[in-house]
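Just one protein chain is left out here, and the rest sit where they should.
Naming follows writing order (A and B), and every chain is counted from residue 1.
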Amino acid sequence: MIPAPFDYVRADSADAALAALGEHGDEAKLLAGGQSLLPLMKLRLAMPAVVVDVSRVAELSYVRADGDVLAIGAMTRHCDVARSADVATHAPLVAYAAGQVGDPQVRHRGTIGGSVAHSDPSADVPAALLAMGASYVVRGPGGTREVAAADFATGFLESVLAPDELLVEIRVPSARGEGWGYQKFTRRAIDWATVAVAVQARGGDTAVALANMGSTVVRAAATEAALANGAGAADAAQHADEGTEPSGDVTASAEFRRHLARVLTRRALAAAGSMNG
Amino acid sequence: MNVNVTVNGTAHSVDVEDRTLLVHLLRDYLDLTATNIGCDTTSCGACTVLLDGESVKSCTVLAASVDGQSVTTLEGLADGDRWHRVQEGFRTKHGLQCGFCTPGMVMAAVSLLEENPAPTAEEVRHGLEGNLCRCTGYHNIVAAVLEAAQGSVTR
Partner (left out) sequence: MAELAVDATCSRTVSILGTRVMRVEDPKFLTTGGVYVDDLRDPRLDGAGHVTYVRSVMAHARVTVDTAAAAAADGVLAVFTASDFADLAPPPPPLGFIPPALGRPWLANGVVRYVGEPIAAIVTESRYAGEDVAELVSVDYEPLPAVVDPRAAATDETLLFPDHGSNTALAFEAGSLDGLFDGSDVVVTQQITNQRVAPVPLEVRGTACVWEGDGDDARLTLWASTQSPHGARDQIATALSLPPERVHFIAPDVGGGFGAKFGVSIEDLLLALLSQRLGRPMRWTETRTENLLGMGHGRAQLQTVTMGGTRDGRITAYSLDVLQDSGAYPHFGAVLPFMTQLMATGTYDIERIAVRTKSVVTNTAPVVAYRGAGRPEATAAIERAVDLFAAEIGMDPAEVRRRNLFAKDAFPLTTQVGAAYDSGDYAGALDAVLAAAKYDELRAEQQRRRDAGDETLLGIGVSSYVEITAGPEAGTEFARINVKPDGSVVVYTGTSPHGQGHATSFAMLAADELGVPLEQITVVHGDTDLVARGGGTGGSRSLQLGGAAVHQGALETVDRARELAGDLFEAAVGDIVLDKARGGFHVAGSPDDVRSWSEVATSADAEHGLIVDTDFTAQGATFPFGAHVAVVEVDTETGKVTLRSMTTVDDAGPVINPVVVEGQRHGGIAQGVAQALFEEVRYDEDGNPQSTNLADYAFPSAAELPDFTLVDMATPSPLNPLGVKGIGEAGTIGATPAVQNAVVDAIAHLGVRHVEMPTTAERVWRAIQDAREGAK
């Protein structure tokens, strides 16, 4: 019900956060909105010795349209992403996905950076960002690097982030005017996705990302290839689960997840298609 | 560690553990017991309060994180004898039975109406999806929030 004891450190800036991480190494966990980390800590599934609170690092909360790139500070809350005019213009898929996260209370705390760094394969925003070909700006003691979304998650709740690194910015190539679709299947509105599909059209190409079809969010590569080869949406969608390894659990069997991936991909493609001028 | 937080308009300086949750600061340190704990997975919303005017689940916020911020609980919602229109709506529409989910439900509804002053019934239902109730079946809660949205009923 309550977390195991830990030492709390508040960071007021990105530099301060990095300094704290440098000092405590892998004993420390970053706390952004806390809507993923705190539930784990309360059930004692996560027991960091040090918690570095970055939720008030104001310099990392922003949305900026930088030419062809939409730059979102890692500490930008889901509610702010969901209602940002710039996000609505350049990455409406991400705005929509941010509005799907949890419930209003969760969205008032949870952040885009926290969600990405947490690397849950069922999460809405990482799936949307993957479909948008986003990249993540990571700062560490050695400097700054940019990691493509496709390269970021390495396993269930695991990513390329080193213990002394801080995700500072999410960069999304603008998809202004392009069609998109997001289909999220849940038991209840508040639940994590049983399966979700994010579709982003860009030029003549279409990217399809899947949530909860494996240990990380994944691209539906077979569907994308079929579309690139001229297949229609319905046919291409039949390949959505190829190459994936969905798990079976109390909510759904692996077989049902595969079926959902195909159906939801077809529907998301149809939605994207109907948006295109 | 020490946390400075304004709760219902009153400034407090409280010594808490690093791991103290906001809901425990409110209930155990400040004896503001209207805010309830109904689960351990951030699911039920009974602990909902306003943090700088926005609804949050106080069981999933560290007390330490809100240093310098302002919290409103049910106890601080009315303005003296003047009830908030959400409180009035819940009363006139029988939006509560056992009352346990009510403080969190009311605060969630207050925040919902701040952000969406004229919601549809569907928007109310989705806006409250983070608040569980076992007694009412939600029918009268939705009616209460819609009533509050329309009127500006005060006591």
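In this section, a contact is a pair of C-beta atoms (placed from the backbone, for glycine too) under 8 Å apart; a residue touches a chain by one contact, two chains touch by 3 or more.
The structure presented is a predicted model; accordingly, all values stated were derived computationally and were not measured.
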{"item": "Candidate in contact with the missing chain, chosen from A:I2, A:A16, A:A150 or A:M275", "value": "A:I2"}
{"item": "Where the missing chain touches chain A, by residue", "value": "1-2, 4-5, 39, 43, 185, 187-191, 194, 250, 252-253, 256, 259-260, 263-264"}
{"item": "Interface with the undisplayed chain - residues on chain B", "value": "27-28, 31, 33-44, 46, 74-75, 77-78, 83, 87, 90-92, 94, 96-103, 106, 121, 124-126, 128-142"}
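Convention: only the chains that are shown with their structure count from here on.
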{"item": "Approximate Å spacing (C-alpha centroids) for the pair chain A, chain B", "value": "28"}
{"item": "For the chain A and chain B complex, residues of the former touching the latter", "value": "1-8, 10, 31, 34-35, 38-39, 42-43, 51, 53, 55-56, 79, 102-106, 108-109, 188-190"}
{"item": "Chain B - residues contacting chain A, complex", "value": "1, 17-19, 21, 24, 40-43, 45, 48, 51, 54-57, 59-62, 64-65, 67, 108, 111-112, 115, 126-127, 129-131"}
